[in-house]
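What follows is a short report on a single structure.
FYI, not all chains are in this one, though none of them got moved.
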């Protein structure tokens, strides 16, 4: 009897997962998402001005999406040439501060700092550091975060 | 006694997950995947002709992969300069219709429409619209879909 009940619970949990996976797109587009909390890491690894501004604008658009508004946690992970976005001698301070004021976590790859011989004083003082940008992007995804690479 | 049974069930479910995570690649390559349903969002945000055609061909290749055939649900999410693929004055109608006939969902970012002052009449009438392309790509991943950015 106990076994039957246990199997029933397992079955119901499996069924719930299956139903979710088969949800039709059209229904989804019209319905209100029920998840209370969404998470995404954005990868930025280029110093192309258009792509930097595009990435920062993409983050704003995601935060403003009516389906995600007030429910989206964002982390910007910068590595390689992308370091330009955090440099005090580049024109992105206002945009980056604007994102931070909306709760966006600003992470910088320490490998890039070493490889490119960049001193932390050259970057905004409010940036956080992670051992490797790639490692951070992998860890976040394995914790369940979505990834975006504009 | 009931507690022991419950713990056993929890342990078995955990064990099943662990075994799956440790599955060796060689075995996987040779074995038939057991999942009944796969889902993927493709991101397209460039008007480069080679990359547009490459993305559409990539989708066809994924649909034809013997491991996924008949089991893969695809959504193409277009934003930014990628809008070219849906324009009636561009040469992609046949390719796009071919994908739609195979069940591919065609989604277009409404933010891009506003920012670039594009009228819906300029795009194929069979395209669907989403509030933001980035939001759609995040929501889909958080629902369990894979993401591809060719």
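To keep things simple, chains are lettered A and B as they appear, and every chain counts its residues starting from 1.
Operating definition for what follows: a contact is a pair of C-beta atoms (placed from the backbone, for glycine too) under 8 Å apart; a residue touches a chain by one contact, two chains touch by 3 or more.
Quantities reported herein were computed from a predicted structural model and do not represent experimental measurements.
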| item | value |
| --- | --- |
| Number of identical chains in the entire complex, 2 depicted | 3 |
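Heads up, the rule we're going with is that only the chains that are shown with their structure count from here on.
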| item | value |
| --- | --- |
| Centre-to-centre distance between chain B and chain A (centres being mean Cα positions), rounded to whole Å | 18 |
| Of all residues in chain B, those that touch chain A in their complex | 1-2, 5-6, 9, 13, 37, 39, 45, 75, 80, 105, 111, 128, 130-135, 137-139, 141-144, 147, 149 |
| Chain A residues touching chain B - in the complex, by the definition given at the top | 2-3, 6, 9-10, 20-23, 25-26, 28-29, 33, 35, 38-40, 54, 58-59, 61-62, 64-68, 72, 144, 146-150 |
